[in-house]
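A short write-up of the structure that comes next.
Only a single protein chain was left out; the remaining protein chains are all shown in position.
Entry: subunit A
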Amino acid sequence: MTPTCRAARTLSRTPPNPYGKDALVATSVRATSDGSPPSSRPAPSTSRRGDPGAPGGWRTRLYRFDTKASPYAYIAPFFLVFAAFGLFPLIYTGWLSLHNVQLGESGSGSWVGFDNYTNLWDNQFFWKALRNTFTLGVISTVPQLLMALGLAHLLNFKLRGRGFFRVAILAPYATSIAAAALVFVQLFNPDYGMINQLLGHFGVDGIRWDSSKWPAQIAISSIVTWRWTGYNALIYLAAMQAVPADLYEAAALDGASRWRQFISVTIPSIRPTIFFTIIVSTIGATQLFGEPLIYGGGVGPTGGTDHQYQTLSLYMYDKGWQVGQLGQASAVAWVMLLILLLIGAVQLLFVRSNRRKLGG
């Protein structure tokens, strides 16, 4: 079989989901290690039918109890922690969102039904925050993922000091949001910041990065992009390294250029990883909080003097902790969850249809 032919075959049956194989492996491993308890199950049942007072009776029962209950005990810590810090807050927030509850007020608040939600529907600041969250999400996620793809592609080549570059691109991710945001605040300062000084050389003067809507949103999204590009690039790089080298060899023999290889071999091969990063970045963008808060300084919680860059998270924080309307803040939290689920569902449908297309 010529390499070209093999590559073509592999290309045509690009696995619908490369995780599928891993998952299978994992299951089979678990099955073998778990194999013994099911096979020994008949033993206790026979002894139960026998004399219960026999000396071996309690021991068998204990054994049965051990095999039945122990697994639950082993997984219990996770579920207990999840119940305390995941499920309970979720349900409690839902309960709060149906009540009028003030921060710092004792008592359980009064039942208001879906008022908190209908109030959001009529609230201009909520819609503004929703729009800002969307625009900030788009202008931070799209360039970030595209740049990450490019970076990963470059790092995938054999180049000198590859290890250094790989660590270097992850450095922003290791920086705290506060530190990064404060540095960007200085860079984007309209009066003495470096960006405006540089732009001044090109005849662009006095951009109000702090108060004009789009400049401020661009500045904030640049913090996000700076922090997360390297992280995503590393994920892409890991996926790219799993792409068999012979695919590239075959493509090269077919006369495909580097660009063509990137488009036709790399991208399709790491498509599941791309979907993964899109989902994670979307979740991150929807919850965008620290960057605009710190970037805004004194007007952080309201996201600028005119709410120019107030995200949903900031709006929720403002409602809950600055104003003390826990009920309304909880309603915002639930709306955010629903929006995320909606986006997740749309993405899932997209992935499915994509897979079907590839499969068919």
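Basically, a contact is a pair of C-beta atoms (placed from the backbone, for glycine too) under 8 Å apart; a residue touches a chain by one contact, two chains touch by 3 or more; residues count from 1.
Criterion: contacts and distances are computed from a predicted model.
The unshown chain of the complex is recorded in UniProt as "Cellobiose-binding protein", chosen from "Cellobiose-binding protein", "cysteine desulfurase", "Dimethyl sulfoxide reductase DmsA" or "Acyl carrier protein". Check A:135, A:212 or A:347 against the missing chain and you find that the one touching it is A:212.
Checked against the full complex, the one of A:299, A:314 or A:335 touching the unshown chain is A:299.
Residue-wise, the contact with the chain that is not shown comes from A:123, picked out of A:123, A:264 or A:354. Taking the whole complex into account, subunit A touches the unshown chain at residues 59, 62-63, 66, 70, 73, 103-106, 123-125, 185-186, 189, 191, 208, 210-212, 294, 297-300, 302, 305-307, 318-319, 321-323, 325.
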